[in-house]
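Got a structure for you, written out below as structure tokens; questions coming shortly.
The complex is shown incomplete by one protein chain, all other protein chains being positioned as in the whole.
Naming follows writing order (A and B), and every chain is counted from residue 1.
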Amino acid sequence: MLLVPCPNCGPRNATDMNYRGEAHSRPDPDAATKEEWRTYLYLRDNPSGWLRENWYCSSGCRRHFQLERHTLTGELRNPPLPGRKTAGA
Amino acid sequence: MLVSWNTMPTSIPKENGSVADIQFESPVIIVDPAAACGSVTLTDESSMTKASVRAADDTAAASALGLAFGSAEHRGDVFVARIRPDEWMVFGAADMVVAMIAELDLGGYASTVDITHSRLMFRVTGGEAAKAMEKVCSLDFSDHMAPNGSCAGASVAKVGCDVIRDDIVGADGATIRSYRILCDRSFGQYLFDALVDAKAEFG
Partner (left out) sequence: MIMSNRLPESSSEVVDRSKPIRFDWNGKKMKGFEGDTIASAILANGDHILSRSLKYHRPRGVLTHDFWDPNLMVQVGDEPNVRAGHRRLEAGMKISAQNVWPSLKFDAKAANGIAGRFLTAGFYYKTFMKPARLWPVYEKVLARFAPGGEVDLNTPHGYHDKRYAHPDVVVAGAGPAGLAAAIAAAQCGASVLLVEHEYEVGGHLLWGTDDDRAAAATLLAQAAAAGVEILTNSTVTGRYEDNWLGIAQRSHPIAVERLIKARAKVLVVAAGLIERPYVFQGNDLPGVMTSGAVSRLINMYGVKPGKCAVVLAANESGDQAVEDLKRADVEVARVVDARGSTTVNCAKGSRTRIKSVEVSDGSSIDCDLLVTAVGWTAPTSLLNMSGDRPVYDAAAARFFPNSPPDNVLATGGITGDGSRDELIAHGRATGELAAGRANAARHRIQAATASAAAVAGDEPEYPSDNRAPLTRADHPELHRSSTHGLVDYSEDISSKDLFGAAAEGFDSVELLKRFTTATMGPSQGKLETVNTVAILAEARAETIEQVGTTVWRPPYAPISLGALGGRVFEPVRVSSIHPWHEANGYTPILAGQWVRPEHYGDPHAEVRNTRTNVGITDVTPLGKLDLQGPDVPKLLSQLYTNKWMKLPVGGVRYGIMCAEDGVVLDDGVTARLGEDHYLMTTTSSGAGGVWNWVENWLQTEHPEWQVHVTPLTTGLTSINIAGPNSRKLLSRLVDCIDLGPGAFEYMQVRTGTIAEVDNCIVWRIGFTGELSYEIHVPSGHGLHVWNALLEQGEDLGVAPFGLEAQRIMRLEKGHFIVGQDTDGLSKAPTTGMISLLKLDKDDWAGKTEVAWALEDDYPVIVAVQPTDPKIVPEEACQILRDGTREIVGRITSSRHSPTLERSVCLAQVSREFAVAGTTLTVLLANGERINARVMEHHAHFDPEGERLRG
């Protein structure tokens, strides 16, 4: 079972998270055409390779975050995090 | 900032001196006698006054409450835990909690909610408390991953909880491992029974 690196809590079981799918941006609702809006709703790039995606740490810190997952190897990476605890800090 | 209803726990005496003679009803209706027996004991502390404070890092309230995310400590008669990056829980004697909350500068922006009634609180205590917790929770309870004064959110017996390690000092002065478990009140009887079952193995 995947160990997901929550930027706040640290590594947690994937079952402690909600997976929220491929990261995508919300178009301007006033300007979007039907096609643009429905692409936002239903279509995803689904690349073979690195994918930026949304996760929600529902059992832990209750924060949404993003990380990158390689869809072939399963490798996970997310940007380095601020405020890691070290002795004396 | 006006003190609104939700920062006043109902367990404090009223201003006119009279005290409502109403018992706090715990969500644990049937208390299995096995809970208090054995090498690992389970107690119900649900009636304790608890307040939640939400504040972003850059606020006065956050500075006043301090603590890194994931840690907790005793401050006199009050216990403070930073259970989310932007949320603290304060619990203890009613008047002490109210006093601490009242002193907070809620500017910039911070808010408080009385969660005395919405969250139950149990204590699992004993040398094998971690082993009992391991039956129902996937957190790593070893000393380096969950030292005394640490807290984390996790699923316990399939219910979302906050688990705080708060060791107690026994009668003989020895430190005894102990965990406080908080979760939504409605699961009270279910969770209590599940914990009694989990600890049964340890005598």
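We adopt the following convention: contacts are C-beta pairs under 8 Å (C-beta built on N, C-alpha and C of every residue); 3 or more make two chains touch, one makes a residue touch a chain.
Just so you know, these numbers come straight off a predicted model, no measurement behind them.
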item: Candidate in contact with the missing chain, chosen from B:Thr125, B:Ser150 or B:Ser178; value: B:Ser150
item: Touching residues (missing chain, whole complex) on chain A; value: 1-3, 5, 8-11, 13, 18, 20, 26, 29-30, 32, 34, 37, 40-41, 54, 56, 58, 61-64, 74, 81, 84-89
item: Interface with the unshown chain - residue positions in chain B; value: 2, 4-6, 8, 10-11, 14, 20, 22-27, 29, 46-47, 52, 54, 68-71, 109, 111, 113-119, 134-135, 137-147, 150-152, 157-159, 184-187, 189-191, 193-194, 197, 200-201
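One rule holds for everything that comes next: only the chains that are shown with their structure count from here on.
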item: For chain A paired with chain B, centre-to-centre distance based on mean C-alpha positions, whole Å; value: 30
item: Residues of chain A defined as touching chain B within the complex; value: 8-9, 13, 15-16, 58-63, 83, 85
item: Residues of chain B defined as touching chain A within the complex; value: 68-70, 84-85, 138, 152-155, 160
